[in-house]
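Our next item is chain A:
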Amino acid sequence: MRAKDYNRCSMCASLFSLFAVVFLVFTGTVSLVLAAGAYKVGAVFSVTGVASFLGEPEKKTVEMVVEKVNASGGINGHPVELILYDDESDTTKATLAVKRLIKKDNVLVIIGPTRSGESLAVAPIAEKAKVPLISCAASYKIVTPVEKRRWVFKTAHSDGHAVERIFEYMKNHGIKRVAILTVSTGFGASGREQLLKYAPKYGIEIVADERYGPKDTDLTAQFTKVRSLNPDAIVNWSIGPTQILSVKTWHNLGMNKIRLFQSHGFGSKKNLELAGDAANGVLFPISPVIVASLLPESHPQKKTVMDYVREYTSRYNEPVSSFGGHAWDAIQLALSALKEVGPDRTKIRDYLENLKGFVGQSGVFNFSPNDHNGLSKKDLVMVEVVKGQWVLAQ
Partner candidate 1 sequence: MLTVRSIHTYYDSIHALKGVSIHVAEGEIVTLIGANGAGKTTLVHTICGLLKPSRGSIHFYDRPIHVLPPEKIVSLGIALVPEGRQIFSTLSVEVNLEMGAFLYRNENDYAKEMKERMFQRFPVLRKRRHQLAGTLSGGEQQMLAIARALMSKPRLLILDEPSMGLAPLIVAEIFKIIQELREQGTTVLLIEQNARSALAIADRGYVLETGKVVLEGTGEALLEHSEVQRAYLGRETSRNWEV
Partner candidate 2 sequence: MRKKDRIVFLFFSLFVGLFPLVVASIKAVSHYIDVMIFAGIFSLVSIGLCLLMGYAGQISLAQAAFMGIGAYCSGILTTHYGWPSSLALMVGLVVTGVVAYGVGVPSLKLKGHYLAMATLGFGMIVHIVLNEEVELTGGPSGLVGISGLGIGNFQISSPFAWYYLVWGCVATVMLFSLNLVRSRIGRAFLAIHADERAAQAMGVDVSNYKVKVFVLSALLASFAGSLYAHYVEFLNPGSFGLMWSIKFVLMVMVGGIQNLWGAVIGTVFLTFLSNEWLHFLADFEVLIYGLILLVIAMFIPQGLVTVVATKLLKKGLRDGA
């Protein structure tokens, strides 16, 4: 071996030891000062990354709720300590964040992650460590099969609920032949799966099944193909720009005679602004929290929802989203469990599993050992865009 190599290697060696020393000093000096007797609640949200528009309101909501609880004296006299990590919409990071919450922070219950992918990735970890996890994501796979998900709950509507709500509406309005368009992301794929699964149950024929990418700039081809099949209605399942694009394309191709249904992801005022006139006539199911002011006074959630909307909008000066609602439900579930059974992971789990009639933002939760979601299609309302405004659909 030549001299240069020798030196390079010995330098590597010293680097390694240097690295080791720095590392140990670093790790040694980090220590956590904890509020005595605090109840520790962990949270993992996609605050940045592609899903940040979901994670951001979730984070804000949870922070708001925890602050309020602590301001009013905590739970049974114990302050709540919220430990929140950002998974940056990345499965690896979500995995590590949950492990960190369990090992380092030793939390009693975990809220999140935001999206289905991350939730599915961390569910086995929570299961193994026997820590209750309340996901804010949609996929039904997060809580099934129940025997493998004893410690995992979720507060978002399963895509199936939204699909069933749409199909129910169609059935009532005599719509039979339906074309579906889905985006090739986790959200779209899950929607597609449910659409195909529930169609026969409501006597609906899927005449076209088209897909597109989340960054596609043009959907004309897909809509043209659908138009040629002359369906009664179209269901588009996506979030982000393609959702607006689908509405615009539908409008521009003069397809207004074919009704356009969107997923529950369409429920944001921003979408109305971006789509403009084109959105008139679009139908979609949505969580009550978004349309709080439209709900009749008799609606069981009216008060809960209006309170949250008022608080959130006055604090952050932005409209609420259904995602924030999921986080509200999750943290409130966690807090009510803590209040009832105290700081015991197993008791929290058992409490949640048997909780009934919990009034949240997304609906009224009725959990059971076979259902860790606790919501049904009835908890969604159908909304139509009329003259640039949301109205409850008939």
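Candidate entries met the following condition: all candidates are chains of the complex that A comes from, given by their letters.
Operating definition for what follows: a contact is a pair of C-beta atoms (placed from the backbone, for glycine too) under 8 Å apart; a residue touches a chain by one contact, two chains touch by 3 or more; residues count from 1.
As the structure is a computational prediction, the values presented were derived from the model and not from experiment.
Candidates 1 or 2 all come from the same complex, and the one touching chain A there is 2.
On the side of chain A, the complex with candidate 2 involves touching residues 1, 5-17, 19-20, 24, 27-28, 30-32, 47-48, 52, 85-86, 88-93, 95-96, 99-100, 102-104, 116-117, 120-121, 123-124, 128, 139, 141, 148, 184-190, 192-193, 211.
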